[in-house]
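Omission of a single protein chain aside, the complex is shown with its protein chains in their original locations.
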């Protein structure tokens, strides 16, 4: 088990008119991730509405803020249990056997135009032995090809752009890997989170983006940007790509400040809590909604 | 009430290897649309699996076909009831009051990159009086601006392309209208169907694509290409855009032939069945899944 | 006559290996623009090669710099004479009468994809009365539609992007206007320069980009971003779009610093030098190479 304690501090300036926000900063409620405690503080006396996606346990918070400064602070402690598996035992699932709710993750989406990448991906990865290793080969290809560079992409950058320009941030790495997986008929989706253990050379802790690929009847976690151990992820949102799970969607004229994020791992072996580490096993922390909290 | 009887005949040639297909050609099961009878005929002795999307009643059929010719024939008779409303009474819904399951239709998708269209749409439509008429104004703009031309677009053509090039087919009209609606914060989605009453000058009956916009707590139907009365729609699929509800998704090397589609309206006033016609009222035939068939 | 005195100070850090630069920072030698005096200072003991484009008088400077800091300082005083004309007297030139060397400016280029804009431009501008005023109408449309925002675009942003996203800097305004002109068969090209008289609210003086359209047998100057009087331009380069006349093209791993630019107008009516001002006349300062200096 992993116990992570983190905080997210956001700051905005609402110009002119009361404006709507939709946040996705709450830790998800899933069968693998339990929220031990959490607290939310808002600088304005607004009534946020929090609702849970019935499929994935993603929590969205909607509120309308008045002109002026809005700060949002969210603190939580979260326990995660992971399913670990030997990669050698994980096969791809034939299309004919994919569960219906997995099929949408074969289709192209805003930032992952797998329809356009079909021939490219087939030529690079079509001949490889099927299974977990093929997805790992796609990850290695993306990581090897793409340069991590802050500020090199923007909110309209897509997998096609990243494939051509070969530079991006974690979200671009994830979109490209998802696009390539879908293009060879492997269902793949986008996960946002807070990550423990990132290389400090990459700058302050920030929101992170991961990939999940559906293999062997589970969603397995991959981190194409490679900045932190997948085990150290706190899951916030799960969707087709960044269009589904932006940490903040804003409607109005709003100035944004850099998010401030902190995270620590509780190292308490006596109680079964270990520090996240890189490991060889495949990791799954599927996102099914935990109906009993 | 409207009763429509239609048939869809598809033909493929599977080259080399047994190949998977996912079809969306069954009439949807919704609270507004009842399937009176239906029949499916396949030229190969395969076992199709049909599953229903639990949200929208969209039915997908998956099968694996052997090399050689595959023909698929689907016949159905479908009854539709529509909610009719005076446009003047239909307001837009503030973001703060949108149901959570409607929010995803505010976000950009593969073919409707509303994120990129924000300023364009704001300048064209941002100042218009809110309500049904604003959506109608977007439809009029798309229809006026875009030339209907068979063969002018392909499966990667998106709303941004259509806005620039101003030419397309019904699916392109729909994508552009959806992209512009979302860009001014009006939830919009993509509906596929078979349409009764199209102008024969536009060629043989084909699959059609519509738009639904969420207004006044319902999804209202719009046909930006304007080829047939919205009342004459048989709904097949409902999704974010064409990526979700392709009538045929194929995995393998497959040659496709032109679909053959026929439709007729049962004009039987004695039993309450009228012929679809153009009308001034707003039409809603929301897609909620009918749990009791 | 206008006499402008300006300086350009550039700074680079060449990393690792000796690297090639091609600069276009010298004032052009044209029949309308005379270089009264000029001086170049380089921080490295390199031998620059300066060559003149035989058509337009654009001067390029090529050099290879060693690792370490490179500073480039160019000072010049330049006299400009303009041809002024009443807009009402300026007609468009039928294609059949365009000089052969003007035809390339009808064709699409890297940043001005006029081929894709044909229908869009035809619908917006095709019906307008031909002549100078139609080009002015295109300028007005671009200026009205596009928001000037520093940092909103990058070196791959093209006219199609700017049309969709409606935000950019002077180079994006110019590319969009050029693309729209060519799309209605008006030859248009890209001019770079240093401008006198920009609104200080837009930030420090920077390189500027203009448009020239071929009308009435001359190239007339237009400034779609509207930041300064066209009369206050010192011409550096003339080309199809920014790909032709970048102020600095670099080959290697090089860090760039913000250019520092200063410009002043010599107000000396006694000697015939006036300060640039906005005016109603059409202005032409064609770029033909002055063979006699």
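Note that the chains are named A, B and C in the order they appear, and that numbering of residues resets to 1 at the start of each chain.
Everything that follows uses one rule, which is that contacts are C-beta pairs under 8 Å (C-beta built on N, C-alpha and C of every residue); 3 or more make two chains touch, one makes a residue touch a chain.
All values reported here derive from a predicted model rather than from experimental measurement.
Of the candidate positions C:77, C:185, C:228 or C:285, contact with the unshown chain belongs to C:185.
Between the chain not shown and the residues C:5, C:31 or C:62, the one that touches is C:62.
When the whole complex is considered, the residue among C:20, C:66 or C:268 that touches the unshown chain is C:20.
In the complete assembly, the contact with the undisplayed chain comes from A:163, out of A:10, A:72, A:95 or A:163. In the full complex, chain A touches the hidden chain at residues 116-117, 119-120, 123, 145, 147, 160, 163-167.
The set of chain C residues touching the chain not shown comprises 20, 22, 51, 53, 60, 62, 64, 94-96, 100, 103-104, 106-110, 113, 115-116, 155-156, 185, 243-244, 249, 251.
The rule is short, and it goes like this: only the chains that are shown with their structure count from here on.
Note: centroid distance chain B to chain C, computed from Cα atoms, is 48 Å. The distance from the centre of chain A to the centre of chain B, each centre being the mean of the chain's C-alpha atoms, comes to 31 Å. Centroids built from CA atoms put chain C at 44 Å from chain A. Those residues of chain C in touch with two or more other chains are numbered 165.
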